[in-house]
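Heads up: the structure comes next, in structure tokens.
All protein chains but one are shown at their positions in the complex.
This part shows chain A:
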Amino acid sequence: MRKSIFTTAASMALLLSAGVAQAADTKAALIPGGPHPYFAAWEDAAAAAAEDFGVEAEYSVPPAWELSQQNEMIESLVAQGYNAFLVFPGDASGTNATLGELDDFEIPSATLAGCTEAPTPALFCLGTDVYNSAYLGTQELIDAMGGSGQIAHFTGFLVDPNTQLRIDAVEKAASEHDGVEVMQVIADIDAPEPADEKINAFLAAQGDEVDGIVTTAWVPAVVAATSLRNLGDQRIKMVGIDHDQVVLDAIKDGFVHGTMLQNPYGQGYIGVYAMDLVRSGCTMKDDAPWLTTAQTDRFIDSGTAFVGADQVDNYQDAMVQETDKIMADFKDTYMNCPN
């Protein structure tokens, strides 16, 4: 049933767009898995890319974190004539079916911020190297702790395959230092109420023993920063993740040592750029310097950067620099384009 609806929608869109030059009519859709503040930068990126590359780019958020709702949104956008898709996979395997249907109608797609399982119709996966980000963040934390002490790791949903990578990365960084130990990992707290309850319970029980906190998910970072501020505790060092205003303010005020920025803006901007090139006739290079992850062998790191108190007022610069660095040779590095 869903397939037939999809077929009808895609056919209508193709009929409407038949005979029109490709590059000039790129209509890219950027679709997160559901509502989350992380993806808000995609909207700005879409607007900037639309202006810079002369394309249409729309950021559309499914109403809930459900694969079916994301799929329905994609179908709807196909019916509206969108012909390039940048998707955060609602499910690492399940999203492949929808991307495959897009591919059947020669609609290119790529995944942003998270990858689909290979083999996949997605042309590439552009996202944060979460292992590297968590590893670097923990190293920054250990430096701030003076090279030794006990660490607590607060992270996101265990069903997210990235979570285990983050747990492993924090353990790896800690294991490289004598006298550093990960004393507790608290997971499944990427929602405000459980994060508040569990992080504060941990601080109540172990606050005197823990020397550093590393958070590798958005909500735990916000809640932990708020808790340290409420406690007035500047002894415990913390390295957060992402750029929520609560975390940035806590860095300014000395309650948080720094944060590991991801680059959602760059993901959206570069993603639209790549889709427009593909629609202009470019293809992805097989021999590009693709990175390999547990899910895909066509991964591109969208960059990560540590932002401490010195850089926090201009944190966007770090994201822009990362984006510029990737954009500088993206076309030559990853694509074969007709002259």
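We take it that a contact is a pair of C-beta atoms (placed from the backbone, for glycine too) under 8 Å apart; a residue touches a chain by one contact, two chains touch by 3 or more; residues count from 1.
We adopt the following convention: contacts and distances are computed from a predicted model.
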Which of "Cytochrome c", "Anti-sigma factor antagonist", "Spermidine/putrescine transport system permease protein" or "Monosaccharide ABC transporter membrane protein, CUT2 family" matches, in UniProt, the chain that is not displayed: "Monosaccharide ABC transporter membrane protein, CUT2 family"
Contact partner of the left-out chain, one of A:Q206, A:T292, A:N314 or A:T333: A:Q206
Touch criterion as defined above, residue of A:D44, A:E72, A:E117 or A:D188 at the omitted chain: A:D188
Interface residues of chain A (partner: the chain not displayed): 35-37, 39-40, 61, 63-64, 158, 167, 183-188, 191-194, 196-198, 200-207, 219, 222-223, 226, 230, 244-246
